[in-house]
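Let's look at chain A:
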Amino acid sequence: MDLILDIGTWISLLIGSFFLLVTGFGLLRFPDLYTRIHAGGMADTLATAIICFGLALQSGFTLISVKLLFVVIFVFLTSPTATYALAQAAFVAGLKPRLDGFEGPSEKPATNNDDD
Partner candidate 1 sequence: MTFFMSHAPVLAIIIPLMGAPICALFRGKTAPWLFTLILSGIAFAYSIDLLIAVSANGPISYEIGGWAPPYGIEYVADPLSAFVMVIISGISTGVLLYAKDSIANEVPTSRLGFFFAAYLLALTGMMGITVTGDAFNIFVFLEITSLSSYVLIAMGARQDRRALTAAFQYLIIGTIGATFILIGVGLLYVMTGTLNIADIADKFDSISDTRPIRAAVGFLIVGIAIKLAMFPFHVWLPNAYSYAPNIVTAFFAGTATKVSVYLLIRFIYTVFGADFSFGTVYLTELLLPLGVIAALSMSVVAIFQDNLKRLLAFSSVAQLGYITIAIALATEAGLTAGILHIFNHAIVKTGLFLTVGAMFFATGTTSIKALAGVGQRMPMTSFGFVLGGLGLIGIPLTPGFISKWYLIQAVLERGDYIGYGLAIAILLSSIFAVIYIWRVVEILYFHPSPEGAKGSEAPLSLLIPCWIFILGSFYFGIETSFNVGFAEQAAQFLMGAR
Partner candidate 2 sequence: MEEFTDIFLMLLLVAGSLAVLYVRNLFVATMLLSAVSFLMALLFVTLDAVDVAFTEAAVGAGISTVLYLGTLALVGSSERPAAKLSVIPLLLALSVGGALIYATFDMPVIGAADTPVQLSNLTKRFVEISPIEIGIPNMVTSVLASYRGFDTFGETTVVFTAAIGVLLILSQKHVRRPEEDEVEQSGLKPAAKDHGQVGSPHDLIPHVVSKVLIPFILLFAFYVQFHGDFGPGGGFQAGVIMAAGFILYSLIFGLHITKKLLPLRVVELFLAFGVLLYGGVGVASMIKGGNFLDYNVLSADPVAGQHLGILLVELGVGITVTAAMLAIFYGFAGRAQGRGKDVN
Partner candidate 3 sequence: MFFDHFNYWIVVILMMIGLYTVMSRSNLVKKMIGLSLFQISVFLLYISMGKIEGGTAPIVSNAPDVIYSNPLPHVLILTAIVVGVATTALGLALIVRIKEAFGSVDEEEILSNEDNL
């Protein structure tokens, strides 16, 4: 039984880490702000949930698992909201998304949002 739990934890952790890595690549490689926060907001939330699930497997039906559940719920609510707020702020500030087949000059406003 323990072995199965351990294997389950390992699998979850590996999958979670994979998604986090993908997030990192996305933040670095995507062309503009909107695609980047897309990478940051989506994969990150999923990765957190999977990793927390893996950890919960280890702790079983205890208070710790409940706390992990709260963490997942919290991240599930806040991370997309933060992404949304960021995108909204950027849009209001006049940052135009960079669209496929459209390499207009408008995607380089004076703000410094593009800094790595």
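Everything that follows uses one rule, which is that contacts are C-beta pairs under 8 Å (C-beta built on N, C-alpha and C of every residue); 3 or more make two chains touch, one makes a residue touch a chain; residues count from 1.
Picked so that all candidates are chains of the complex that A comes from, given by their letters.
None of the values given here were measured: they were computed from a predicted structure.
Visitor: Looking at the complex, which candidate is in contact with chain A: 1, 2 or 3?
Guide: 2
Visitor: Which bits of chain A are touching candidate 2 when the two form their complex?
Guide: Touch residues, chain A against candidate 2: 74, 77-78, 81, 84-85, 88-89, 112, 115.
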